[in-house]
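Complex shown without one protein chain; remaining protein chains in place.
Right, chain A next:
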Amino acid sequence: MLDAFSRAVASADAGGKFVGGGDLDALKSFVAEGNKRLDAVNAIASNASCIVTDAVAGIVCESPGLTAPGGGVYTNRKMAACLRDGEIVLRYITYAVLTGDASVLNDRCLNGLKETYSALGVPVGNTTRAVAIMKACAVAHVNDTNTEAQAGSKFRTMGATKGDCAALTAEVAGYFDAVGAAIS
């Protein structure tokens, strides 16, 4: 497992170089923006159960066939497995956001996931859609842009200090996209 710092070290070592100059500037801004990152991890982790449930409920609403006999989440057992997997994916995404590097997500979660899902007959389209809903939800929590209209009675804002989180948001969204790409 690598983080943003050890990633820089690993690539410098491949060329026998010192880490300095531009590489260090990127890490310095990682350090300077560290609190934003921790708030983002907290925003996702604190709302994990809500994000996952929302995504699974979302795909079931959009494709009613899923809960019909023969559907992807027909029987409580499969539904429970689906919720569990959503939480696992989201958990590895929080790890990736915290380390600032996708290696933990790739090595420990996505590696072989596509093959496993196709062996189990998990519908790809619905799964990627669930990941897309989690992405929208997580990004909204990271930026505190979720609204009462979207969330209804579950509406909650984190209330962290507002600031420019464009780079961090793009990074978080990128990890969800990586999950979608890995399983389709």
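Convention: a residue touches a chain if its C-beta (ideal position, glycine included) is under 8 Å from a C-beta of that chain, and two chains touch if they have at least 3 such contacts; residues count from 1.
Operating definition for what follows: contacts and distances are computed from a predicted model.
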{"item": "Undisplayed chain, where the name is taken from the UniProt record, one of \"Alpha-E domain-containing protein\", \"Bleomycin hydrolase\", \"Probable septum site-determining protein MinC\" or \"Putative cobalamin binding protein\"", "value": "\"Bleomycin hydrolase\""}
{"item": "Residue of A:10, A:68 or A:120 in touch with the missing chain, whole complex considered", "value": "A:10"}
{"item": "Listed residues A:42, A:67 or A:106, member touching the removed chain", "value": "A:42"}
{"item": "Hidden partner chain, residues of chain A it touches", "value": "1-3, 5-6, 8-10, 12-13, 16-21, 24, 27-28, 31, 34-35, 38, 41-42, 44-45, 48, 91, 94-95, 98-100, 104, 108"}
